[in-house]
Structure formats: structure tokens, C-alpha cells
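What follows is an incomplete set of chains from the complex, kept in their original frame.
Chain IDs A and B follow the sequence of writing; residue 1 opens each chain.
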Amino acid sequence: MHFTSAPDTATIHQLIARAQAYKRDPFPAEAPGRHRTLINLFFNPSLRTRLSTEKAGYQLGFQVITMDMAGGWQLEFEDGAVMNLEKAEHVREAAGVLSQYCDVLAVRSFPGLEDREADYEDRIITAFKTYATVPVVSLESAIRHPLQSLADCVTIAEHALHLRTRPKVVLTWAPHPRRLPQAVANSFAEWMLAWGEVDLVIANPPGFDLAERFRAGTQVLHDQREALRGADFVYAKNWSSYDDYGATAELPDWIVDEDKMALTNNAYFMHCLPVRRNVVVSDGVLNSDRSLVLQQANNRTWAAQAVLGVL
Amino acid sequence: MHFTSAPDTATIHQLIARAQAYKRDPFPAEAPGRHRTLINLFFNPSLRTRLSTEKAGYQLGFQVITMDMAGGWQLEFEDGAVMNLEKAEHVREAAGVLSQYCDVLAVRSFPGLEDREADYEDRIITAFKTYATVPVVSLESAIRHPLQSLADCVTIAEHALHLRTRPKVVLTWAPHPRRLPQAVANSFAEWMLAWGEVDLVIANPPGFDLAERFRAGTQVLHDQREALRGADFVYAKNWSSYDDYGATAELPDWIVDEDKMALTNNAYFMHCLPVRRNVVVSDGVLNSDRSLVLQQANNRTWAAQAVLGVL
């Protein structure tokens, strides 16, 4: 009913097929959203996710309402709290009320990157799943970004058909001046494993291993060049440390550039965007015809339609 | 033409009936909003009001445009002003221009709680009524919240059918850490009186009597327990002082809890939300099956459709 993490193998295949069907024909004859309301609730800012989800909603026939809570509305999550401080509303009421105004409730939230345990409880999305009476869709939560991962699966599926063998996909840590969540990387690993169609290798510096539950079953290498050898897809992404929670590191050598791409099997380059040019990836790689970053962004719309179309 | 306060008895009955009809069938065959535009203008933030009004607009077939002015746009209200300071536009032009972009203009504004006379002139909504050339709908003004009150009437009507006698409705002041407007309480009293279907009693601490024009004709008690005795509906709400304008008081004993509800005729509990748990009302009362807070929020949509559907 909810869509907040990776579903099972069979369902991932169905979602990819459905996304591709919507990509060919975005406007279903029987609009699944007809006379229904989609609320997009943003506790943190968003560009791609907001635009692609709104567009997906419209194309399915939903009444789409987007609500920006950034800076505005502090929710209480503790049961039994005496609410005499800043928090104006308990998530029980918030989720209950919002459920009455919509048929699908999509929620974006970021981690604080201060308290690992709290972040990994994925409190906001979990509370909305608990108290909402309509399907809840994650538009990125503290620790996962499943619509991005579905779009990434679609993109890989579109470009892996010519390969004679299972594609080798390398998720590589890359430099970034700011402290970023682990959500995209966590979800990507989770989906690749659940999908079962690729061999995933994760490359990251020592101290930047993802949480055990997300990297379990995946080879993790601390030598980026070794990992990239023979790769068919290179997915670059920065994330802050899980072990030394929220810490980052200045490691400019981890940039993905033409030299490193030369180690691969003429791999496609992927990134979820926005991307820092010449920090995460060189201009040469990003401007080359092996870069799939725009296709990934495009597939966000069809991924969202695939998910929203059956809720 | 406008909708900014309580209409007469007959019209309240019609509005309730219309709201209930939309609740049974939200999508009229002949959409009253077809090829028409609803602009929602927010000078102050809103969650429930915004979502329910947007949804109502969509369900009636309106083109819905929501505009958030918070922090942005300072209007001049004085005639003859030399506008060489912060205020960028006179309400004459603002209302005149907005009227050309829509068929219904809905406006939310809050009081400053500093200058009682200015607030009680209800300057923003009054100016829009004066200068707009389309119907103006209050989405809460400095001193009234009529769409909330209409939703409250619908909620009481739905739960009073089984009663053998006229329901006793108690509007009780409740504690709150912040200084709040009197708007919800003013409107609730105004509508209960105009509706004529209930016996209203207001309970509040000394110094917190509502303005004479809103409490006239209503029994006001300063003893909460005495007021609650035999109540069929308990409506809790904090408001700051009208007499010592904008002042508040720490009176935690005014919380509505199970002990106090035991004094009533197994009353329903009502609140307009958001509500501070264990400050305004105890968890036990709010979680009980006598709590109507979610139904009230739900009825906001149908109240908005009832009003917008004939403008």
C-alpha cells in the first residue's frame, strides 16, 4: 500500500515495465487519479522530485496539491508529550487530517545528520505510515530515496539490453564540499540487490561504508580504480560518513574523470543530480555521450507515474 | 455576495445542507467552477484552510491559484498616503488587479494582537471587500474564521440528531503557550447564535471575555466545571485577552481532561486544530471515540465547497 523502500523482485520488474509503458503513453485513457487528490508535502526543498511528481500526478489525472512546510511547521512525534514548547501539532493529528484531504500522501524529509539513531528510525516517514489512513509515498526520507532508485533501474534497464552478460554496476563515493545524506546511496544499493539483474560493487573511502543493512550482500572496495575496472555503469554520489556520523572528508582524488572512466567497459555515467561539476565529476565525463544524467531525471516522471498509478 | 461572517439563520441551514450534499457527492455534474478561477491569497500561513479550500476548488472545477504573500508584500490601506516608505502597493490597485485575474478571491490574514482597534476594524478583509469587484471569501481574518465555524456547524449537526433536546454546547478557553487570536472563538459564538439550534455557554477565566459584540446573547461563566456540567459538545480553544489586548495567562488548570469530561452528558470533544496535546486537552480525551477533531477537519472541505459553489 505504501511506497517507501524497495519492494520485492517481482514488483520491481512490474514497476519498471509500468514506467516504460507510461513513458510511451503518459496519458492513460482511464485516468487512475480521476476525482482523486495527491498531496505532496515537503519538509525540505526539492526541484526534480517536486516537478516530476507534480507532472506525474497531473498526467494521471490527480488533483495535485503541493505544500511547502520548510521552516514552518514543527511536528511532535513523541507519545504522551506535553506540547508546551515549539511543536504546534502532533503527527497523529497531522497525518489524520492530511489523510482526509487526499487519496495519496507523498512526503519528503531529510535527516538532521546529527543523531544517527534518530535518523535511521526514519521518524517522519514512519510516523506518517503509522498514522495516515491513505497510501504514503516517500519523496526521499532520512535514509532512502526510492523514486530515484526506481528511475535509476529504468535507466539501467534501457541501456543494458545490448550487454551480453549481467551488467557490472559500480556505485562510487565522490567528493563534495557539503555534508550529504546517505539516502540516495542506501536506496540505490537496496534496489540493485532487490532487483537482482546486476552485479553491484560499492567503492568508497575507508570510514564511508554504508550502514550494514544497506551494503549487506554487496562487495565494498576502498580502492576506486580497482572497483571501476570493467564496469558497465558508474553511479557517482557523495555521502557523509555513517560510522563517524555525518562527517565528511576532503578527498578530491575520488572525482570521476576521463582517466577513471577509461578503466571501465566504456561505462555509462550516472548521477541523480544536482551535481557539482569538476568536483564530483569532470566536465569531460558529464558532457560525453555516455552520460545518462538527463535520462535519469527524465525517468523520474515515469517512475512516479508507475507508483502513483496503482495507489 | 461576500462570505466573511455569519449569515442569517436560513442561510446557515442552507449552507449546512449544501455541505452535506457535497460530502455525499463531491463532484457536481455541472461544475460551478468551470472556466472560472479561484485565487487563494495568504498573508499568513495555513495548512488545513489552504488544503481544504484548494481541494474544494478543484472538486468544483475551478482553476485554483494559491499565492503566499507571507513576508513579501506590504499593502497601503490609507487613502491619500504618500507611499515613499516600505509599502509597495495600495489595496485599491491590489484588489482591483486581483479581481481581474479571478472570479472568487479568498483571503487569509491574522491580527497583529498589538492594536485592538486596528485589528477589530478587520482592515485587510474589509479593504478587499471594498475594492474587489468579485466575491471575497474569508479564509480567516483578524477577528473571524467563518469557514471553520460552518464546518463546526456541520459537525455538530451530524452528531446532534440522536439528542432528544436542544444540544448544550460549551465553548471553553484552554491553556496555550503562545498568544493566539480570538478569531475562532468569536466566529464560533457568532455562528452558534445565528444558527439558533443550540444553547451556547462560554467558559473562560476572568479577563478573557470575548468582545461584547461576539458574546452578546450568550451566557459567560468564569467557572469551567460549572459550565461543563451537562454539556453535549465541548469546544476547546485558547484565545488571548480582548480586555488586556493580546495578553495571555498561565492557567494549566483549564486543560480539558477526562475528569472534566466526566461532568458532561458524555459530550463530544471539538477543537479546530492544530492542538497542543496535554496542554489544551489530555491525550485521553483526544484519543477517545468522543473526539470529533478529525471530522471537523474533514468538514472543512465540504464547508468550502458549500460556500464556493454558489459564488
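Here are some notes:
Please note the rule applied: contacts are C-beta pairs under 8 Å (C-beta built on N, C-alpha and C of every residue); 3 or more make two chains touch, one makes a residue touch a chain.
This is a predicted model, so every value here is computed, not measured.
Counting every copy of the one repeated chain, the full complex in this structure comes to 3, with 2 of them shown.
Basically, only the chains that are shown with their structure count from here on.
Chain A and chain B have centres, each the mean of its CA atoms, that are 40 Å apart. Taken together, the chain B residues at the contact with chain A in this complex read 26-27, 45, 47-48, 50-52, 54-55, 58-59, 177, 273-279, 283, 293-294, 297-298, 301. Against chain B, the residues of chain A that register as touching in their complex are 35, 37, 39, 63, 65, 67, 72-73, 76, 79-85, 88-90, 93-94, 96-98, 100-102.
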